[in-house]
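Missing here is one protein chain; the remaining ones are kept as they sit in the complex.
Residue numbering begins at 1 within each chain, and the chains themselves are lettered A, B and C in the order written.
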Amino acid sequence: MALTREQLAQRVAQEFQDGYYVNLGIGIPTLAANYIPDDMQVMLQSENGLLGMGPFPLDEEIDADLINAGKQTVTMIEGASLFCSAQSFAMIRGGHVDLTVLGAFEVDCQGNIASYMIPGKLIKGMGGAMDLVAGADNIIVTMTHASKSGQSKLLSQCTLPLTGKNCIRRVLTDLALMDIEGGKFILRERAPGVSVEEIINLTSGELTVPDHVPEMTV
Amino acid sequence: MALTREQLAQRVAQEFQDGYYVNLGIGIPTLAANYIPDDMQVMLQSENGLLGMGPFPLDEEIDADLINAGKQTVTMIEGASLFCSAQSFAMIRGGHVDLTVLGAFEVDCQGNIASYMIPGKLIKGMGGAMDLVAGADNIIVTMTHASKSGQSKLLSQCTLPLTGKNCIRRVLTDLALMDIEGGKFILRERAPGVSVEEIINLTSGELTVPDHVPEMTV
Amino acid sequence: MSGFDKVVTSYEEALEGLEDNMTIIAGGFGLCGIPENLIKEIKRKGTTGLTIASNNAGVDGKGLGLLLEEKQIKKMIASYVGENALFEAQMMSGELEVELTPQGTLAEKMRAGGAGIPAFYTATGYGTPVGEGKEVREFNGRHYILEEALSGDFAIAKAWKADRYGNLMFRKTARNFNPMAITAGKIAVVEVEEIVEVGQLDPDEIHLPGIYVNRLIQGTFEKTIEQRTVRKA
Partner (left out) sequence: MSGFDKVVTSYEEALEGLEDNMTIIAGGFGLCGIPENLIKEIKRKGTTGLTIASNNAGVDGKGLGLLLEEKQIKKMIASYVGENALFEAQMMSGELEVELTPQGTLAEKMRAGGAGIPAFYTATGYGTPVGEGKEVREFNGRHYILEEALSGDFAIAKAWKADRYGNLMFRKTARNFNPMAITAGKIAVVEVEEIVEVGQLDPDEIHLPGIYVNRLIQGTFEKTIEQRTVRKA
């Protein structure tokens, strides 16, 4: 079975390590914050100028001056800090954030990512995504493995305008966890109940399948 | 008579305008702070990270954490602000300081300045001087007109390594106030009792002398 | 003797000298920390042909969205413009020129504009449409593109508290682009919630020194929330 949004978030959370500073994109990545293990501290960076983002506020705690990068009202945890956008992206561009998780439209086996623009259709802008993919060594892209019509999103070459070139090393889809190495996808884990054949069929870019591909634990 | 140090400082202070942010170099420039007119507010920038420098402290006010760029203990005026060196030089390099006053070994009629190094003899470093001369539109260089042995310091071309190229427009010496325009020194004022001839004799670079050269008021 | 007192008492005075076809650098992220009254004054003035650099373009009827209604903006330099139907319509019709700039690059371009750095290299945007036509250079085996500084005839920004000399403090994530935007404006106009007397702010706690501020005005703010999200007690 393909992973649900919650299961994707759970699997993302398995990448967290104690003491990690993490930037989570809008959508599924943000959900991963709900699955931080109890014996672990992870601090969330919001690129609009907050390190140490907490949960959504109680109704009476709402503060228009305290939002996240998705413009949602949020809170701060103890030990949080606030700063300007230049400092925030100094942190990101300078490689000080330990893990970045974000969504995409397409990823290819060169590590290219397209996530911000569908020409003639969707022109919203890249926000902080280009800085995030250029600044982080450790990035996980989360997305569905294929479009609703069954077109693979894991390509030999991205077809949409790129957000970043040769910067993605790990992709988590609803079907599989894959690394990108030497111009190939490498199948690391499959979603529970999903066969290797199904993943091969829905992966358009070159794919290496090790002898043993364990099921994810979610 | 050649101007005294105090008179030089007084003449420098005549360049101040109400609301000016000013960076004063070590030596005579610093003395100019003593001659800020009573009906005028001038704020002193110290490039180690202080805007709004006050007078030296009383003995009981001394604070090792509060010094100026000459490493002297200082105080802050009301309305002062503190910041890091990157911010301090963003201010300087970005042209936000209204007036910079600094000393020099030599100035030439191309607006070049040499102030930080005598090869084989004095190698202390440029500190913030190169940033100051590159960042300010409005700079006054103060120095003696000639060396003790009578060698002019106002040259057609600097002989010492440069602190900045083509950046000086105004020089105040113990004998004269001069502007630099179109590759020439222009004599604007002479020290009380100093003749135009004396200035001409001690100025090595090309000098334009207007018909009327008033005496300074100091 | 006005000295360093930056306070003006009307929004008209705050934006005196703003003319058609000028460039404005604006602070704010979404509708958070935007100079909302200064934007309203630009609408009232009717200044047109503006180039505006701001992370976002407001929403319909709020923030910079107000200036889109009257077609006062000729060009937007922004990182994300997804919340504004009017914006999309004007962009698609070609009435509005748009220069999409990555958020961190935009922040750094503003900072550079204020700090006398004419250009810098960044890996952000290399190999993407953002990098097209820009110089590429390798440092330590990695590719970077050259980005130039941004500065404007005016900066408009919002801070929380200021003293009369224009020393500024910001509040929470309403800080965002405001400090850099201010440094990048030839005439920097800042509106704040509270102006205190000189000497009331701790010099160590000032976020941006008053040297960057030309005009200061106290206003009242709507502070519209874009995405009101709460949790249950």
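One rule holds for everything that comes next: contacts are C-beta pairs under 8 Å (C-beta built on N, C-alpha and C of every residue); 3 or more make two chains touch, one makes a residue touch a chain.
In this text, all values refer to a predicted model and were calculated from it rather than measured experimentally.
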Contacts of the hidden chain among displayed chains: A, B, C
Touching the absent chain when the full complex is considered, from B:Ala9, B:Val22, B:Val42 or B:Leu66: B:Leu66
Hidden-chain contact residue, picked from the options B:Gly19, B:Gly49 or B:Gly103: B:Gly49
Residue of C:Thr23, C:Asn37, C:Ser54 or C:Thr122 touching the missing chain in the full complex: C:Thr122
Residues belonging to chain A that touch the chain removed from view: 18-19, 21, 39-41, 43, 45, 51-52, 76, 78-83, 87, 89-97, 134-135
Contact set of chain B toward the excluded chain (per top definition): 46-50, 55-59, 62-68, 70-74, 76, 82-86, 88-89, 92-93, 112, 117, 123-131, 134-135, 161-166
Sites on chain C contacted by the missing partner chain, in the whole complex: 108, 112, 115-123, 137, 139-140, 142, 144, 148, 169-172, 203-205
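Operating definition for what follows: only the chains that are shown with their structure count from here on.
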Most distant chain from chain A by Cα centroid: B
Innermost chain, where centres are averages of C-alpha coordinates: C
Inter-chain centre distance, chain B versus chain C - centres from mean C-alpha coordinates, in Å: 35
Separation of chain A from chain C, taking each centre as the mean of its C-alpha atoms, in whole Å: 29
Residues of chain C engaged with two or more neighbouring chains: 111
Shared-contact residues (touching 2 or more other chains) in chain A: none
